[in-house]
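Submitted below is the structure of interest, expressed as structure tokens.
Omission of a single protein chain aside, the complex is shown with its protein chains in their original locations.
Read from first to last, the chains carry the letters A and B; within each, the first residue is number 1.
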Amino acid sequence: MKKNRLVLALGLILIALMTVGAQKPIEISFWSLFTGGDGEFFDAMVKAFNESQNEIVMKTDTVKFTNYYTKLTAALSAKNAPDVVVMHQDRLVNYVPNGVLMQLDEYVQKANIDLSTFSPAPLNSCKFNGKLYAIPLDVHPLVMYYNKDLMAKAGVTKVPETLAELISAAKAIQDKTGAIGIAADNTTATYKAYTLTRLFMSLLMEQNVTILDASNKRANFNNAAGVKAYQALSDMVNKDKLTPKQLDYDSSVSSFKLGKAGFHFNGVWMVGGFESQSGLNFGVVQFPALLGKNAGWTGSHTLAVPVQKTTDPDRIMAVMKFIDWMTQHGEMWAKAGHIPTRTTVYSKPEFKNLPHRAEYADAVKNTFAPPATHKWPELYDAISDSLEESIALNKDAKAALDQLEKKVNDILK
Amino acid sequence: MHLAGHTKRDIILFSAPYLLVYLVFLAFPVVYGIYLSFFDWNILSGKAFVGLRNFVQAFSDEKFKSSFFHTLQFVGLSTPILIVTGFLMALISVRPTKLGKAAESIFFLPYMFSTTVVGTLWAWLLQKNFGLVNQLLQAIGLKGVGWLTDPNVAMLSIVWATLWWTAGFNMILFSAGMKQIPDEIYESARLDGAGKFVTLTRITIPLLKDTTLLVVILQIIASFKVFGQVYVMTGGGPYGTTRVLVQYVYETGFNYFKLGYASAMSMVLFVVILVISAVQLLASKDDVQ
Partner (left out) sequence: MKKILLNMVVAVLIALWLVPLLWLIITSLKMENDVVTDHLTLFSAAPTFKNYIKALTTTPIKQWLLNSFFVASVTTVLTLFLDSTMAFVLSRMRFRGRKALYLFVLAGMMAPFESMIIQLYLEFNAFKLLNTLAAVIIPRLALPVGVFILTQFFNGIPTALEEAAYIDGASRFKVFTSIILPLGKSAMFAVAILSFIGSWNDFLWPLIAISNSAKYTVTVGIANFQGTHGTEYALIMAGAVIASIPQILIFLFFRKNIVQGIAMTGIKG
């Protein structure tokens, strides 16, 4: 009897040791803001990651977009944020100076993540004072969609590359097919008319002008470049009437989707939605060089690591493995339309076989990040409102830019 | 009523649960809001005492001023329409006929819906290209209107949706008041040969004075607090022309994280509503005994 018990006890100890030896997978937590199509592709990626190895289990929790940063900020202030979070690149500046995000250089090195395989522009926009605070998962720039059938009907044979070409092509489409020439939202409804700000910033950058000065303390657009940029936007609506007045985001998207618009300016995130529309024969290119060189506004989803009450290097290393895997498998994320940030992805057949993606992948080279000021969310709203107003009221460039400059400088004051 | 013992103990036992919740989640937030409004505070950084600067800033902030103005605009537009319509509805629905009953249900049903359902439905009805209203206008040869995208019309559209949504509430208050008017008064008026219109202006309306005051006050307060319809239907657009106070507080607090400033602005709303409520309380002082 006694002997049996001893054997049993030994057996139990052995089993216990074995389970320890087999190492329980590290469970790491994660917040993302992806909904709709983005959400589905992202969840599929996380699932694939979990299945690809057995050391790390990633759990996700999706948060509605408009509330995401509220929740995240509260959690970061209480230091109970998850192990890794998605953050838009333009929001990093709101958090980095407050010391709530981990500096990643050391861990990147330890995890052997090869930073040279990243596209430099998006990677550099995650650096503050030379230190890396996030890893870019994608860029989602402003692009130009065009309807091939409408172009053919109107006898337009070439995708426009200059402002003059764009205007004449849009005019031809509008005159010959009755469709909208250029669908780009200029009015707030369910969504603010952010497209106006994105276009304005891109048109400035095409002339090598940033929207704020180098110190990010003052407006930098009340000048010749600003006038050209504003005039181009206003003329599309007011002079050439290629974009209808009072066009909101939903109407802009649906008109292109239904084949009732020749050109459409929007982010790459609509690619998937347009592909699922039967009968829509469209193409997509990076934002054309309308006023100079190629330059396009871009958003970028990055992965950042919140500072915890106590730093656990093992968990951070697990997070780094996750980030490495996610960025290396950008072709899965590209299904949602976003452009992967690792150049190694572009040569993968899985990526090359995706329709359209290669057509605009070049955009990644010509993207630029919004100004790094923690007041950007407020500026973004104010600039969009002000441009919307000026274009709706057909203000001249001087009045529009004076007003815009005052609003921007008041906020930056 | 001193028949049961332990009066003091029972008072405490019975009122403690309510008072505890009341103090922690209603009284305290009010005091805390006043306190916060004197600070500059973004949730990640430390608090800095700034005295009255937030209030000074508010009154030089174009966005605050315009949001306040739009709120006043909404109050000014919605209050009379909602009250007159509610009154008309009450006249229809108090009639003891089948139609009266049915009308009461139809008028009141929208009030049951949530603000987001109402906002979503009206955003669709008023949608510029495919919405019912514009399609009807086009069917009779008129041009469609940018109900939600034209700055001259957008606020009216929000008022329209609100009218559809909550006029039924005012109707109930009015018809409750009407039912309290004794039948004998109408009876004797009829014997005196008074027509329907005279009865309405000489009897119904004057006797509904108290009810009307209540409806007006409740409506003004409700209109000052407008948020959901705007949030869903226009998002404050076109170019901020329908942005209302609560929405700006929300954006300032939760999008820009200026918590002290947002608190200061919500104190302004608080004071406005306090004053209006005080008017009501004074007017109906005798009833709170």
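In this section, a contact is a pair of C-beta atoms (placed from the backbone, for glycine too) under 8 Å apart; a residue touches a chain by one contact, two chains touch by 3 or more.
None of these values were measured; they are calculated from a predicted model.
*Asks:* Which of B:L132, B:I185 or B:I205 sits in contact with the chain that's absent?
*Replies:* Residue touching the chain left out of view: B:L132.
*Asks:* Just name the one of B:L44, B:I81, B:V117 or B:A189 that touches the chain not displayed here.
*Replies:* B:V117
*Asks:* Taking the full complex into account, find the residue in A:N50, A:T70 or A:N223 that is in contact with the omitted chain.
*Replies:* Considering all chains, including the one not shown, the answer is A:T70.
*Asks:* State which residues belonging to chain A touch the missing partner chain.
*Replies:* Its contact residues with the unshown chain are 35-36, 61-68, 70-71, 74, 77-78, 80, 190-191, 249-250, 253-254, 257-258.
*Asks:* Touching the hidden chain in the full complex, which residues of chain B are there? Just list them.
*Replies:* 1-4, 6-8, 10-11, 14-15, 17-19, 21-22, 25-30, 32-33, 36, 43, 85, 88-89, 92, 99, 103-110, 112-117, 119-125, 127, 129-130, 132, 135-136, 138-139, 164, 169, 172-173, 176-177, 180, 210-211, 214-215, 221, 224-225, 227-228, 231-232, 246, 249-250, 253-254, 259, 262-263, 266-267, 269-270, 273-274, 277-278, 281, 284, 287-288
Here is the rule we use: only the chains that are shown with their structure count from here on.
*Asks:* Once you find the CA centre of chain A and the CA centre of chain B, what distance in Å lies between them?
*Replies:* Chain centroid spacing, chain A to chain B, equals 39 Å.
*Asks:* Hey, which residues of chain B end up touching chain A in the complex?
*Replies:* Counting only chain B, the residues touching chain A are 43-45, 62-63, 123, 128-129, 146, 148-151, 232-240, 251, 254-257.
*Asks:* Name, in rising order, each residue of chain A that touches chain B in their complex.
*Replies:* Interface residues on chain A, with respect to chain B: 67, 69-70, 73-74, 76-77, 94-95, 98, 100, 187-193, 245-248, 251, 254-255, 375, 377-378, 381-382, 385-386, 388-389, 392, 407, 410.
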